[in-house]
Structure formats: structure tokens, C-alpha cells
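Heads up, one of the protein chains got dropped from this complex, but the rest are sitting where they should.
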Amino acid sequence: MRSRIFTTHHRTLGIFYLFLALAAVTVGTLLSLVMRLHRVWPDLSLPFFGAMKPEDYLALVTMHGTLMVFFVLTIAPQIAFANLVLPEQIGARGMAFPRLNAAAFWLTALALLVLLAAFFVPHGAPISGWTSYPPLSAVPSAGPGQGAGMDLWLASIGIFCLASWLSAVTMLTTILGERRAGMTWSRLPMTVWAWLITSILTLLVFTVLLAAVLLLFSDRHFGSSFFVPMGDLVNGRIVGRGDGSPLLWLHLFWFFGHPEVYIAILPGMGLATSLFANFARRRPIGYRLMAAMLVAIGLLGLVVWGHHMFVSGMNPYAGTAFALTTMAIAVPSTIEVLCWLAILWGGSLLLRTPMLFALGFLSFFIAGGLTGPILAQPALDAYLHNTFFVVAHFHLVMAMAGVFSIFAGIYYWFPLITGRMMNETLGKLHFWITLIAAYGTFLPMHLSGLAGEPRHYERLSGPATSFPALLPVERGITHSALLLAAAQLIFLWNLFASARRGRIAEPNPWEATTLEWAPESGRSRVERGPYEYEIPANETNFNPQWERAAKEE
Amino acid sequence: MPATFTRHPVEIERKDTGIGGKPPLDRRPTGGGGDGDNWENRPPGRRGPRELLSRYRLGVLFALAGDLMFFVALVSAFFVRQSAGHFDARENYVSDWHPLAVPPILWINTAILILSSLTMEMARRQLFHEIDVMDEWLGLGRPAVKRATPWLVATVILGVLFLAGQWIAWEQLVQQGFRYTSPDPSSHFFYLITGVHGAHLLLGIVALATALGALFILRRVEMRQIVVDCTAWYWHTMGLFWIFLFGLLVFFQ
Partner (left out) sequence: MHTPQMLLEALRVAWMPPNGALHGIALDRLMRWNLIALCICFLAAHVWLIAAILRRRSFNQTTIPAAFRWIILTSLCAMYIWMAITAQRLWAESRFVGPEPEAMQVEVVGQQFQWYFRYPGEDAAFGATRPELVNAPGGNPLGLDARDPRSADDIVSSVLVLPVDREVDLRLRSLDVIHGLFIPGMRLKENAVPGLVLHVHFTPSVPGAYPILCSQVCGSGHARMQAMLSVVSPAEFDTWLAARQRARAEKAAP
């Protein structure tokens, strides 16, 4: 009776999710390349696009952001990887509610289709950015794409909220109720801790976004005035009929938007901890501390949303409060980074491809994270807000770190899924080109930002200002971005070729200790912590979690 | 699943009912909870029927926690919107918020909903009575189902009555000139909050009807318990949400 398509098997669904994210990331990357080309050669006529109009550029920005944030960085590290290995890692037989879980996947796929459909309606995709600030997003006449395109965007996000709500319920119930006997809190792999926290965050914030989307939709179609202020005059027509407040949307959106960033990055942090322990053959320094810091980052993440709004007209005292909570979040992040650096100090790291990508994750996390304290200072943010400096910041700390954690996970779990190894040489080539090209793309953006170049500008020059001196920087960024995208062809080739013809993997190729690598006959009771390395008496220097603990331990 | 991927051993599911003992009983009036089935030393799926029940309860609890945030967002929007205003031509700060007198029928509706919660709880408890459950488990008829059915039917009727009452309240407001599209924000919120809550209750009535049917279709005692139990917790929570929302609409206009 089991259908191959409408399966409820969690691992198959995980692979489906990964393919969904792959589709989204492919489209999103192509959009960003078109954007980069247009910025450097504005007169270039591209196939399919022709000469680009300003609104086309904004539509590309909006769709690039929405695809990447929702359908890649939310899906792949959290939901896809959790479906792939979470039940095995905690010794469960499957997800708690398999049908609900499958329904969540199909809702997500529907959301992606609805979003992509926005390209094909009259006037195209919305232009208000992935944050969709009203009144621009609340008034269909405010610009091209704000009609049917914006409606589709809202519908897509609404469906996505429902889907992630369902999968969060499934994941939380699985983690809390389905653990194998003896799998206590201090024996959970760090990835499970991260998924636990991201699921809680998903539950708390995506429903708030759903409410906000509902209110915005009502403003657009049912004549209410939640976000449109009195006397608002758009395109020569007065559309504001009540004292709506655009700031209300900003608060609701960023209450979702900031934890969303942690939903994207926490699974990567958990995975990096696992991989560092595995490939350094060392216990993590302070397992409890690291788990506690993950929880702290998640909780603090709920109270920092105002740092996106320092110059939005929010009360300046509130700005100070949010600046302090934001600065406070630097402390647990710093502790995490220091713990990782301390694990790595053991030396003799096994530099296999997954480990390289985990190291790349760490490098980007540091590079992007360090500009966080600058942007957390309202006085400095008042200059840098919405400039390319911010673009550089979040592309390093969320996008590149997130993507590197996705790569690390794929290279790491590939033998578990397919029974074959991915090609190491191609993997290392992919890593080095991607690392260099990613830095080449996003580091120079700090300079554009310092020079004061705002985001969402489709060209460097304008009536009052021009940044001609930035042109070499911008050219370099574009070349680097092209290289970055091209390097992913190596990955795709490696992925599909290795799935067919890769070397057959041994049962536990990385000598990992967590339960997803356990043989089927693994013991039913867990008696060990997740990262038992550095056992001098032991010949293999590690004790997997599925083995019985010795009497004297 | 692509043919290139090999099947992992775990994929071969064991058809295990997960039932190793008696169904959950009602020594405590709530149907219990806790850890009486020797959780620690058995693999998942073999921890007794309590495991299945608590799994579904956890799921409902988390789903409702998310739902709570949805309503919290609406309520915070309510307060923000209430305090919003603008400066008129004479530089006076005026607000477009006019308190809305809720139709008195809402008081009756609230009473009906509380009553329905009581009947729901009665239905739920019938399924956890020790003697009846043991009878059902041993296959000696279905006394628990027989006892629970009238309470469930009563709950459905009361739920429909509540929704009808809400409908009448909307009709009355429309006759007074308050529509959703009227420029008054308090009427937006009234329709929005009662509408969203009504949609939740509609779902609840569908769940109740499903549970009613399931009582006669499901063959396993513990599955019958789960269906009614989860519906009951959902129904109680919606009742609780309504009391808060009603208080908001009445006292915080």
C-alpha cells in the first residue's frame, strides 16, 4: 500500500525536502546572478529578461530573499536534516506523526509553487523585499507586482507558516516522547538540541507571522486598516481610511524575522559541534555549557527583534533596550565559538570534506558574527542600516554559514542515505573554490556599505550621487559570485555521480558515535554520551552510543 | 524515492501495535498521566498504551501552544491599534477607535460554550472509567462508548448552538451598521477575533463529529480514548481562549 510519492517515511521525506531546497536554491542563485550582472552592466540585455526595468530588479531581490530564507535556510538545515536523521539519532522508530509530517512536506511544496507562480501573473513578482513593509505591500497600486504578485506571496507565506507549524509539532513530540530508553537530555547529540530549540522557536514565531499575514491580507482586500495610516496617499488616491500603523507590521514581522535567523543557523551550530568532535576525535569542551548556550541564544533571540528597527521611528529608548539584549546575545555566541576553537586545538584534525565544510561554517560564523556587535550599536547602525554592510553581514553569518552547514550535512550523511561515499577530491575542490569565492563575494560588500551604498539599488549612479569609484569593487563581487555559482556545478556533479557510481561505504565510514550510524542490531538501551572520544585505553579511541557501557564507567 | 538510494534497515517498519498492557484507566479523574508504565527500560513503542496517549497529548499541546501565539499576536495588534491615532487639522490627537458594545447574546453564547466544555469533559471521562474500559478491553461490549456518546452529541449540539449564536451576533451588528468593511477598527477586530475563533470551533465540531464516528469504527480501546481525549483538550482550550477573547472584547474596548 505504500506509495512511493505519498510516503510517510521520514527519511524519504527528508530527501524530498532536500530536493525542494535544491530547487529553491537553484532558482534563488540564478536570480542573484542576474542581479549581480545587472548592477555591473546595467545595459546588458539578458535572455528571458531582456532589458531590465527597475521593478524587475526589485522583484528579483524580493524573490531571491524569500526563496533563500524560507525555502532553503529554514527547510534544509532544520526540517530536511531532522527528517533525515533525527528519529535515528534519538533511537525512535520514526517521526511521531508520520502523516502530519508528510502533509507538512506537501504544504511546503505547495507554498513553493504558489511563490514561484508570482513570476507569471500580470505585473510579475512583488517588489517590496522579503520584509514586505506596508503600506507598500498593503496597497496594490503602490507599484508593479504589488497586486496579484503580492497576493501570491502572502498566500505562499501563509501556507509555509502552517507547514512549518505542523513539522515543528511533529519534531517536538518526537524529541520529547520518542527517545530510546536511556537517551537522557545529557546524551542527546548537539544537533537534536538545536532542532529542539528551533522547533520551539518555529512554534512561537511562525504563528505570529501567520497572524500578521492575515491582517495584511485583510488590509488589502477587506477594507480594514491595520497597517495603513489615515490619509495615506498612494498614486494620487487616498487609501488610508483609519489610523493603521505601519510600525505594527514591523514589530510583528521582526518578532518572527529575527528568531527565523536562529532557526536557520542553530542546526548548523549543532552539526558543527558533532563534526568537530567526530573529526578531531575529541570530546566537546563543556557539552552542557554548549547546550545551555544554544538554549540561551534561542531564548534571547526572541527579545532582540527591535534591532532591525533602530531608525524605523521606534522610540529611541526602546532602541537602547534592544541594543543591550542584542549585545547580550554576543556572549553565548562567543562562548560557542570559543568552545569550538578549543575542541579544534587538539590538532591532527581529519580533514575530510564534511569537516572542511564545518570549518568553513565556523570561519563564516566568525566573520559574519563579528560585524554583529557593530550593527547592534544604534549609533553606528544609524549609518549602516540598509546598506551593503548589512547585506555582507547576514550573507556571511546566515547565508554562507548556513549553506556551509548544509553542505557539511550532505557530505556527512550521504553514505548513510545512499550507502556510497561522495568523491573526496571533488569535494575538496568544491570546498576551496566555494570558500574563496564566497569570501570574494561578500567581504568587499562591507566596503560598498561603508561607502554608504543602500540595498535594493539597481544601479550605482543616481541623480544626486554616484559610486563610480565602487565599480571595481562591484565588478570583483560579480566575478566572484559567478565563480561561486559555477563551483556548485562540481557539487551537483559529485552528488549525482556518487549516488550512482560512488565507492561503496563501510557501515560507519566516519567512525561516528551517534545513533544514526548504529547497525540495526544496535542495543535498545543507550548508556553513553554522544561524543565519547579520547579514550586512551581503547584502540579505536571512540565508543559509539549504541555500545554497552563498561561496568567501571 | 529514487532507485539509487538503498533502503536503510530502519526503513523496514515493524508492524507493532505498541500495546503491551492494559489501556489507560481512570484512577485519577483526568485519565492520568505520569510515568506508571515503566518508561525507562522499554524501547519506544513498547512502553504500554500510555505512550500512545501521551504522544498525542503532547502533539495537541504543542499545536495549541503555537495557536496561542497566533491569538497573542492578534491581541497585541488589538492593543497597538487601539492606542493609534493621528493629529487632526487643529493639531489635536484623535483616534478613530470607537468602543464597540458587544451584542448581549455573546453572554449567552459564552455560557453555552462553558456548558459544552462540561459535557465534553463528561464524555472524555466516560472513556477512562476503569470498569467500563476493562469490559471493552476484554471484549465484553462497549459500555464506555455507550455512555460517552450522548455527552459527545450534546457537545456537538452546544457547539453548533454557540456558532449559531455568534452568527446572530454578527447579524445584529450588521443591522446596527457595523460591518467588517466599515472604517471602524474595533469592528474589524470584533469580526476578526470572533471569526478566527469561530473557524477554530468549526474545526473542533468537525473533530467532534469525527470522534463520534470513530467511537464506533475504531476497534482498539486506546485509539478511541485518544480520539476523544485529544478532541476534548482542543475543545477546552478553545473554550479558555474564548473566555479571554470575550473578556478582551467586553472590558478592554
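Each chain gets a letter, A and B, in the order it is written, and its residues are counted from 1.
Assume contacts are C-beta pairs under 8 Å (C-beta built on N, C-alpha and C of every residue); 3 or more make two chains touch, one makes a residue touch a chain.
A quick note: this is a predicted structure, and the numbers were derived from the prediction, not measured.
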{"item": "Omitted-chain contact residue, chosen from A:Leu44, A:Leu113 or A:Leu338", "value": "A:Leu338"}
{"item": "Per the touch definition above, residue among A:Thr26, A:Gln377 or A:Asn508 touching the missing chain", "value": "A:Gln377"}
{"item": "Sole contact to the chain not displayed, among A:Leu44, A:Leu351, A:Ala486 or A:Ile504", "value": "A:Leu351"}
{"item": "Contact with the hidden chain (one of A:Leu116, A:Leu247 or A:Leu300)", "value": "A:Leu247"}
{"item": "Sites on chain A contacted by the missing partner chain, in the whole complex", "value": "53-55, 58, 61, 127-129, 133-136, 139, 142-144, 228-236, 238, 240, 243-247, 282, 311-313, 316-317, 319-320, 323-324, 327, 330-331, 334-335, 337-338, 341-342, 344-349, 351, 359, 362-363, 366-367, 370-371, 373-374, 376-380, 382-383, 385-387, 444, 447-448, 450-452, 454-459, 462-465, 469-473, 475-476, 479, 536"}
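Assume only the chains that are shown with their structure count from here on.
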{"item": "Whole-Å gap separating chain A and chain B, where each centre is the average of the chain's CA atoms", "value": "33"}
{"item": "Partner chain A, residues of chain B touching it in the complex", "value": "1-2, 4-6, 8-11, 13-14, 39-45, 51, 54-55, 58-59, 62-63, 65-67, 69-74, 76-77, 80-81, 84-86, 95-97, 180-181, 183-185, 188, 192, 196"}
{"item": "Residues of chain A touching chain B in the complex", "value": "4, 7, 9, 11-12, 15, 87-88, 91-94, 96-97, 100, 165, 168-170, 172-173, 176-182, 203-208, 210-212, 214-215, 218, 222-226, 229-231, 241-245, 248, 251-252, 255, 416-419, 499-500, 519-520, 524-525"}
